[in-house]
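Here the complex is missing a single protein chain, while all its other protein chains stay put.
Labels run A, B and C following the written order; every chain starts at residue 1.
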């Protein structure tokens, strides 16, 4: 591993996911205080706050770093507020990491929280016919599940995936989430339950698709030097990938109408989703074989299968075999989404990539009661935000 | 100076300010290409892009770093997109600096650009009675100039400032801007012109208050090691302050209805605006006496006078003497806003703090034709964004 | 014509009944710090973890810290009350006990020419705007008559 690029995770915390109907600020602050307690530190010890923004909660959401700082009490600390759709949390983490590695601060707090509307995500308000995110609803009626369904159907056409394979992902994640006190849904689900739920965007059914949730997650980070005074073997952030695509992007991506053209410029060596994890492995100096568990962005059950391949946990076309064989369940070869994943949480956009790191931290410390991956020493998260935001974090101990 | 915390400015560029009615993306890309040309580098050399967001231009504005990267051509580079109101540009610069100092990249691009609506800035859309930025319009009719006027009147009441003193600031900045090819207004203004313009928010007149503009600005930054291979004495970023206030904040701030209470906790040693520059001086290891010139955020003429004192260019209550004596004009003791300032540019929110650094770079290189501050070796910028965002950058050579 | 219903333009920011209207703030039960508008989440004092607050009526009198006239019609959600627009004054007022500054419109008829920093003002409730059925109320500041002969 590249030891000079590592930082420590001193504390992690969440506000449970759900539909609480309160302000995102409350979720963020409760998560932050939980992370501070976990770290054994107080607000006074924090020098830098990186907030992951929410764009559906007015001005306070655009300046999350300042909003959380003011709610904790103005004390002159420096802040940043960033946005990268579903990758916002990883961006905030990356911004805080660089401040620490640069020696500009010793201890930083990263917070993301959201209050979400019900139902499908819709484009932000107003009549905006220049915005692809508006036009895709108008001209195509293409919702987020539409795109997830195109990928799912592609797996069926190419690799013979079935609706039951997808359902197996839900069954596994629901089982993992049973033991997670921060999960929104804590209920066992059977293949029959999934198959009996109404089809949203064929072949995906209601139980194949993640809900939208309220929630908050926070991390207290420090330099390795600071951490080692408190803990001889702290959990470390070994890599953060925030790469963008390489032209031409030949897989259709939400919310676009088309891919780039490969007629003049040849496609890159690695497609975008493969490149996200690759950059993280490269930065950490390890490979897929060194990974004990993964938290991947299961916006749909089928998408989780794609991520297995994108992360190199198996070869292309083999993901169905992994889920069928139980390789990615807790107790299997490389457990995926031991937290229960988005399937058990629902998505709280700016909090989600941070929550993935919380789970890996608990796992590497051996604190994931009821869902513990035994002896885990390295885990990876992966995720992708609209408009070209890669997000992958490697956590090790 | 703290030499281990410095980075180099390899190139600067702008799209001229104005009301062009085109997409902010175009302004940003033209500024970025100008900065690349200035640096003698190509897009291929850039490893990291930090974008300063605009929140009034749909989804692409929320993810400025990705939007600019895609427009320049996806090539896998890492990005960040941040927002901090008027301080967004300094935040983007700070984020990029840390990536370089941390050794996570060698060369970064910082871009901010905006397409602005006409007239007063209004709160973002929808009926949002929980948002102070909405309520101040509803309950008080308090526009941005209302707050500027409260500060201006306070100077009149405390220090005997006059409308003519404020007008002198406009006269000076208009004169400076005459020679700036990127300025929107390039027209000499007399005291009589200012005094004859209609009162907007007493005591401030139309010519005391900055307009809103379209514009774009960009910086190409690198590690000192990378820069020294190309230039023995590059322009350097010596400090960036992005501090927040310390409780209780006892000066009324836009868009609030009230200050914090000082009844229980005593006010901090330095009020927020004094603390912004102080943190920059401290980081750079220099003081106000070492400063040859300043770019300050003259949202109103009177506010420029406040900044003289906040930056320690004079004692409290002495700013009127400085402007009357010509100390802050080019040729004077410590020229302020040699670019022409917001008075000549109008404000393009995410670009403005970056534009301040562009001007200091040209000045320190001796390239500020027609407005050059002779022999300048160190300059400071200062600025403040809504909701507690300090912004001050020290540039030296 | 029946009288219009008088309703506050914002809920819970000020009292509307009685001779002595007042702004409604909060006081932290842990550290005693004041806040206006009312705090319902977290105490803003960084040294305090308080989440419980008592409602308190703020001082009805204060001193002018600064002031201005709004000479142009603000954009929505401001609701204009006259056409053409008539300028109105806004003051920032220091409350001595709470040691905070609160903004408010001055009552109609008071302009910047009548004001100086340090003058005593008191809080009144007045009409902000009206629609067909309602009169929307807001707090405003009024100069305290000093009793000196005119």
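Here are a few things to note about the model shown:
Everything that follows uses one rule, which is that a residue touches a chain if its C-beta (ideal position, glycine included) is under 8 Å from a C-beta of that chain, and two chains touch if they have at least 3 such contacts.
Computed from a prediction, not measured in an experiment: that's the story for all the values here.
All shown chains touched by the missing chain in the whole complex, by label: A, B. Although one chain is not drawn, the whole complex shows that of A:127, A:269 or A:289 it is A:127 that touches it.
From the options B:23, B:143 or B:396, the residue with contact to the chain not on display is B:23.
The chain not shown here touches chain A at positions 119-120, 122-123, 127, 129, 134-143, 146, 149-154, 157-158, 198-204, 247-248, 250, 252, 257-265.
Those residues of chain B that touch the chain absent from the view are 23, 25-26, 29, 33, 43-44, 70-75.
Assume only the chains that are shown with their structure count from here on.
The mean-CA centres of chain A and chain B are about 35 angstrom from one another, to the nearest whole unit.
A straight line joining the Cα centres of chain B and chain C is 32 Å long. Centroids built from CA atoms put chain C at 45 Å from chain A. Among the residues of chain C, those in touch with two or more other chains are 44-47. Multi-chain contact residues of chain B (touching two or more other chains) are listed as 123, 134, 247, 260.
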